[in-house]
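Below is one structure, written out as structure tokens; the observations come after it.
With one protein chain withheld, the remaining protein chains of the complex are depicted in position.
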Amino acid sequence: MAKTVKVSKPFMDDLKHTVFLWRKSRLTMVGSALILIFLLMAAFAPLIAPYDPVQQNLQDKLQAPSWQHLFGTDQFGRDIFSRVVIGSRIALWIIFLVSVISGSIGIIVGVTAGYFGGIVDEVLMRITDMFLAFPSLVLAMAFAAMLGPNLTNTIIAISIVTWTTYARLSRAEAIKVKSQPYIEAIRAAGGGNLRIMFLHVLPMCISPVLVQLTLRMGTIILTAASLGFLGLGVQPPTPEWGAMVSDGRNYLIDQWWISTFPGIFIAFVVLGFNLLGDGIRDMLDPRLRR
Amino acid sequence: MNFGQFLLRRLFLMIIVLFGVACIVFFIANVIPADPVGAILGGNAPPEAVDRLKAKLGYDQPLIIRFGKFITGAVQGDFGVSLKTSNPVMEDIQNYFPATMELALVAIVISIILGITLGILSAVHRNKAIDQFSRVFSILGVSMPVFWIGLLLLLVFYFKLGWLPGSGRLGFFTYPPPRVTGMYLIDSIIAGQWDTFKEALLHILLPAFVLGYNATASIARITRASMLDVLRQDFIRTAKSKGLRKNIVIYRHALRNSLIPTVTIIGLVFGSLLEGAVLTETVFSWPGLGRYITTGMLFLDYPAVMGGTLYIALIYSIANLIVDILYALLDPRMRM
Partner (left out) sequence: MELRGKLLDISNLKVSFHTYRGVVKALNGVELWMDSGDRLGVVGETGCGKSVTSLAVMRLIEQPGEIQEGKVIFNGTNLVELSEEKMNRVRGVEMSMIFQEPRSSLNPVMKVGYQIGESIAKSKKIKIKQTYPEVKEMLRLVGLDPERVMNSYPHELSGGMSQRVMIGMGLASHPKLLIADEPTSALDVTIQAQILELLDELARKMGNAVMLITHDMGVVAEFCDKVLVMYAGNSVEYASTAKLFEKPLHPYTGGLLQAVPRVGRTDELMAIKGTVPDLVNPPSGCRFHPRCPHAMDICKVERPPFVEIEPDHYVACYLFKGKSEVREDG
């Protein structure tokens, strides 16, 4: 019966076990579902949103949630539901770009530091330390403020603050890979440093960095929302969730919906990433794989 | 290496890093802004006003000289004068910092107590009601934006229920106690002003809880994970085989072992409190360093931004250093 999968049985067992763990954890499934909803919302945003997110209709202002306006309207008469839905695109865009940029910078710095060691390593690590000496939000705020608050600069600012994690991770991986015998073999065969670094060391770092990127996506959104909330991020009228929460501050007592709904969505998306990330981490932890 | 060498090396590294930090701060405020003076004055400012401000800020001098001045000033604690408050930045910092410190300390006490309790209960009653609640609480705690929780709690406890005050450190008509540390809770006790103490306490409860919310969640999670880990160990099986009651097994045998990772997390968490302070102070109009910096950034008050950011980085680095030291002390390899 089991003859055909004799060789890959340990791998299949492992895979089966991984799927079992994934499905067994209700929370991970919930997280996955939340992210899926978020992605779908962002993908089909223009189709879902009933109104124009930036169009002001002052005659409709400050309306409570109703069937015409699911999440109510704000002080400019804009439909909050539409703004939240379009805001999901912005959030996704930020996550994506920040991940790509910070991941790339991080891997390159980390691999270079880990591979060359010595002075290069020391210097690069000190530079990393310098960036880590700030609470990340404060540094992002400073960059965003000085560059000029807008969407692009928000992305740049957050990237500047997050690359360090991936650098450290890649460096650790690079050090591990560097001492493997097959690297020696390639060098003996005449492979140059750059070649070894990019073709052999770097690919080994991609997997752990990807995992870490997923784990951090929630943090990215929180930082972006925080910047938006403080006024140092995406500027109105662009419907970024954090900025929307800030918009509703002065109307909190009577028109609670302006701040509340965007906040709920931030929470859900971050929650989704955290649950999913937890699940991934648990699945990979050898001690918990019973 | 022994402890003394370890400490020296760490201090040395910290100084190098702080220098780099100063470079970054300088870079942010002086190199990045495309038109720093124009940004403050607006596009239509007359050229004389622009030149005057430039001279006042020292922007008419070459970068290197400005950098040199900045560094020499920073080492002496002179960050120039705030464009907004017209006070020396250092003076402003000294006025506002104790408020942030007090908030952070109360936040951390609350989160340690709540977090560890929840973590233990969660681990011991695994998968039952309290565990589910605690895990949901924790995971929400690290997912919900601090500012949003702050607004919601403000809405509920201040606007709707009126149980707790909504802004500031004291009521409008109350004078702060004579300054010893700058932290009202401590100063009012020292001065024996019990009413002031009560008022300060009421005012700090909500922001501190909000600030500590993420920390509570983190501590609860790590205590739970650590406890579960310890409960799986062989010596717990031995304790059970001795017929000891469940509570004794947990509190006498398991707890001490499980608190080690918790202690390290507390150190890490303290640093994150400095970040959260920025947001919490904005929501609750708390007159602390976080709000000062935020205002400075919004209004492009360069000296304030530089000084404040550098100061925060300094505090953050010191906090991290203390954590490293504590960790080295706890790690048995260092003990031998």
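Letters A and B name the chains as they come in the text, with residue numbers starting at 1 for each one.
Basically, a residue touches a chain if its C-beta (ideal position, glycine included) is under 8 Å from a C-beta of that chain, and two chains touch if they have at least 3 such contacts.
In this text, all values refer to a predicted model and were calculated from it rather than measured experimentally.
Touch with the chain omitted from the figure is made, among B:C23, B:I186, B:L244 or B:L298, by B:L244.
Although one chain is hidden here, its contacts on chain B can still be listed: residues 233-235, 237-245, 253, 256-257.
By our rule, only the chains that are shown with their structure count from here on.
Taking each chain's centre as the mean of its C-alpha atoms, chain A lies 23 Å from chain B. Those residues of chain B that touch chain A in the shared complex are 13, 16-18, 20-21, 23-25, 28-29, 32-34, 39, 135, 139-140, 142-148, 151-152, 154-155, 159, 229, 271-272, 274-275, 278-279, 282, 293-294, 297-298, 300, 305, 309, 312-313, 316-317, 320. Residues of chain A touching chain B in their complex: 27, 126-127, 129-131, 133-139, 141-143, 145-148, 218, 222, 225-226, 229-232, 242, 245-246, 249, 252-253, 256, 259-260, 263, 266-267, 270-271, 274-275, 278, 287.
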